[in-house]
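Dropping the structure in here first, questions after.
Every protein chain but one is kept in place in this view of the complex.
Let's look at subunit A:
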Amino acid sequence: MDALDRVVKPKTKRAKRFLEKREPKLNENTKNAMLIKGGNANLTVTEVLKDIYAVKKPFAVMYKRKNITRPFEDQTSLEFFSKKSDCSLFLFGSHNKKRPNNLIIGRMFDYHVLDMIELGVEKFVSLKDIKNSKCPEGTKPMLIFAGDMFDVNEEYKRLKSLLIDFFRGPTVPSIRLAGLEYVLHFTAVDGKIYMRSYKVLLKKSGCKIPRIELEEMGPSLDLVMRRTHLASDDLCKLSLKQPKGLKPKKKKNISHDALGTTYGQIHMQKQDLSKLQTRKMKGLRKRPAEKSAEDGGATPKKSKSA
């Protein structure tokens, strides 16, 4: 359409900042997730969505109204939502007789669906049901995946990548060690995936590293994998491609040897050794008698050249 082709020139600074936040960048923003309810979402699925929203705040958007779409058949409405709210992860919940308590978890690349995996919720224990103290909102969770299925099976590999992407949170350069409070543990056994969330208590142990005690906290889900819609290999490769500017710059002229010594190289210009400034040793200074003798010897040369 003509309107979509045109360059939208922002009229205010605020609009300009808004557009700049959404355009492709070298270092990207943290991925936002949108949580959508399907046409016939039941209580369980709604509770799941609400709990995941609580975990993922503030990088999540919860859609309050029911949206009657089928992601596996038609992806245009999902892509439209993603474009509107600038979210690249989504979680769609629905329920029908054939697929009870259905959750579709997926991600986008360039506002088009990349991967989608349909999971069925078999058992769900909500945040409200477990009466413990919870950790503060926005804590970066530790993620642990147990089970060899996550490496052997291709679909499970994609699911692992999706779950990491979903729950990762912002990328930070440093972290407060006492603030490691939340851990999400995924176990793949027997065709089922058990997701458990625990609150971490750091107890005193004899040495520097504390002993860990876990307390069951947040949502716990028993999931079973149903349908999948995975991206083709070349699209995957395209999305994984990192721009060249992100590679860390090599520090030149610094080298390390095996023993841990750091060597540096300095490049000097050619020095005139006759004009070098050395330490003045008083004892080695020329006495006046020697100096006159040298002068006497030197002057004949000068007269010859002149």
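Convention: a contact is a pair of C-beta atoms (placed from the backbone, for glycine too) under 8 Å apart; a residue touches a chain by one contact, two chains touch by 3 or more; residues count from 1.
As a convention for this text, contacts and distances are computed from a predicted model.
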Of "Ribosome biogenesis regulatory protein", "NAD-P-binding protein", "Beta-hexosaminidase" or "Cell cycle control protein", the UniProt protein name belonging to the chain not shown is "Ribosome biogenesis regulatory protein"
Missing-chain contact, candidates A:Asp110, A:Asp129 or A:Glu155, resolves to A:Asp110
Out of A:Lys97, A:Lys241 or A:Lys270, the sole contact with the unshown chain comes from A:Lys241
Residue list for subunit A contacting the dropped chain reads 2, 5-7, 9, 23-26, 28-29, 31, 88, 107-111, 114, 140-148, 150-151, 161, 164-165, 168, 171-180, 183, 185, 187, 189-190, 194, 196, 198, 200, 202, 205-214, 216, 236, 238-243, 248
